[in-house]
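Let me begin by handing over the structure; questions about it come next.
As you look at this complex, bear in mind that one protein chain is not there, while each of the others sits in place.
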């Protein structure tokens, strides 16, 4: 593609701004053509900061603009499927934040719409583009650790979100863990076939009162025989804890957290370093940019999106299985879900 | 106790020799008084090396010797219970290698015999005395990480034992994992109430043919609400992999492996270090000594053994639950076992 | 300053492009107004990539433009002083790449011109803005390690520059080490008063043939009594090696290298990680941006430049002392130089 890709941004909140910055500053063959947000001031702020030439009244206006090639959907989850379907009908390539939807029906409808329209649909599993996890994936894919046998994923937030967010989040298994189900599939390079979840309310009783839990460890079995765990807590007092380990027949690869600096201070008390990068906006800043670059490259080179609708669907399926497992206190096969 | 403790060694194999060396060289208020082994040459070798004054024809002769205060039982597992009961009847304090037995009936009989006789019974869970794990336990006990919520235990051997050993070992859940069930209880400071195991034959089909598996991850729930995992593999190509992590409301403590040196080599290829200490005889050399010192101290000071029959029993119970869970493909409550 | 700072870029080579990107993408209150380069195609490329509205025929045209507030001087070293003086006369604030000049006369003339004109002059010692070194400086300044007593600076390149570059570089003590003399002063927070250098040609005889050496360790004494070393090699096969350590009465702080990822791979051979970030364009990417942000902030807030002409001069003075020490094989007092 010799021409510059024209991108419409639908949703100008926190993550929308991150992606706007990537298009504006890091991707030479794409530019922001329009932005919209339910909150006009948010759209205006993004337009001003990133010199976006057009503020659209709503996403329909963006989809109706024939000069726009692709959209980034950064709106609340419950609008994702509707906008994907409309964008597909309008022939736009689609980058959509995760998850596609909190239920399979909407997810499947969105995926089908994109497939029928022949547009690319990429789901925002940014962690695949993180340097640590990409290195782990490379080790597995290249056979550096032989046949993968065991995986452990640790993903703990520095603090829980507001209770109001919790209430509409879909619960820890669909909200927080959605990245981890994807990471498990990505790193192992195969499908999960069973989940058994244990957990509880350990951080804040208000989370329990809202019908959710805040801590779980889920044991997974993969179709290829590998086994593994996902460990989530809504509160790690030392900050964002994001690590994985894959063990195989010829070795093991694990990742450490990322830190704001690599200084080590020794005093009469201890040998210590500063806390890890605090949360996802610090830790995954490069991964957020890399996923948008990959999306633009997929369109430009007309090759498949690196994380597609199927990936989005499977993360949801595993999340639903883990959720069901927790509710029914038994291992749940993925095939029970869909 | 002003007098020196006289110790009889029953079983002069590999671990018996380790304990003999501890008594001979590191414990000033104890000395080896007699040794016996089913293989006379083994007893003779230990007697010569550690200057043990008496080689007994069998363990009965040691138990009949009124000058002997305590025995170290380092024989095959299937003889442990019988010797414990006899030693208790003879009024000897008892250190017995783990496990006490592979079934609850014999275990309970052994524990009761020691209790009725009023002798101390310590079980050889040496890892409690390892500097890394003792530090983790201290962190939990002192509240350095707040309320413990999640525990992960990784315990992987450098290579599987001979198939002949596997056949009589009791299986991975009772043999290899027995240390890890104890470690889980020790580090959390509470009882396990449910186990769900996933695993398989990933290392060597011959292990499967022998009726065992070689790899598992078991998800545990504790009575206090904490959750955790034990990860075992019979073969880590990089050597003995022994790590734990405990995550709590106020922090997290994890341990790294131990290495033969702390040198880091940077070349055009990589930044690397030598492999970890290869196996338990290297890694736990100090822990083996410390558990014997603690046993002697418990007798000398007449305080409870730091790892007792109940600890031995509970590790077995959890192992039986994990084994049942694996066989029946469902979570098993500890209360189902005993 | 409510208005946006208009910046002229003089020199559009590698480092000029780095600074252009910073102004274009990361600094909201500054924008590139013009660019020039001895090679017109270089200026054109930068103008196109960063949307710079004006390509100037030479630096005089930029200085003559009354709408331009500040200039970034990224030309060869032997032109720095002349351009600084002209820019000062034109009333422009000045950011100049290090070193100001390779001799004291030109350096002093440049500094005086800026002072007389009342414009800010910042020298491009980017490493002060690196997260690791900034953390070390903070530890020293805040008293976290008590009184600083010993400093060690290691600064090794992955490979030597072309011999043609070596010939006009001013030599290792003025070229490569110039950053390190500044780092020593910055981290200790005081002046150096003596240098003694040892070194030689260890990497490539052609460097020796060009009249330079490629390896040295220089022992420094500071006016406050602290002592320290600078260690430079033109070739570390494992990549850019950039570490410091400051030891004090209450502790010690040291830094590790930065890596492309934090993954650790264990195999039957070793426990290893990938090589450090390869060279300064990778390692100091954020520091290059931060120094330009600080320059813009200094102008916007009308406070002193964080690295000024005096800093540039003192790094040169120490370099000349180290060079003299090496040539004369004796410790040289800074006061001998100027």
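Going in written order, the chains are labelled A, B and C, and every chain counts its residues from 1.
By definition in this document, a residue touches a chain if its C-beta (ideal position, glycine included) is under 8 Å from a C-beta of that chain, and two chains touch if they have at least 3 such contacts.
From a predicted model like this one, the values you see are computed outputs, not experimental measurements.
Within the whole complex, the absent chain has one touching residue among A:65, A:274 or A:336, and that is A:274.
Of the listed residues C:217, C:285 or C:300, the one in contact with the hidden chain in the full complex is C:217.
Of the listed residues A:169, A:249 or A:266, the one in contact with the hidden chain in the full complex is A:266. Only one of the listed residues, C:82, C:108, C:191 or C:241, touches the absent chain: C:241. If you put the missing chain back, the residues of subunit A touching it would be 236-238, 241, 266-276. Panel shows subunit B; residues 24-26, 28, 49, 131-132, 134-136, 139, 144-145, 250-258, 260-268, 274 of it touch the chain omitted from the view. Within the complete assembly, residues 146-147, 149-150, 152, 156, 194, 196, 198-200, 202-203, 215-217, 219-221, 225, 227-229, 231, 233, 235-238, 241, 247, 249-252, 329-331 of subunit C touch the chain that is not shown.
In the analysis below, only the chains that are shown with their structure count from here on.
Seen from the C-alpha centroid of subunit C, the farthest chain centroid is that of B. Work out the mean CA point of subunit A and of subunit B, and you get 43 Å between them. Computed centre separation for the pair subunit A/subunit C is 39 angstrom, with centres defined by C-alpha atoms. Remark: subunit B and subunit C have CA centroids separated by 58 Å (rounded to whole angstrom). Chain contacts: subunit C has residues 266-268, 274 touching two or more partner chains.
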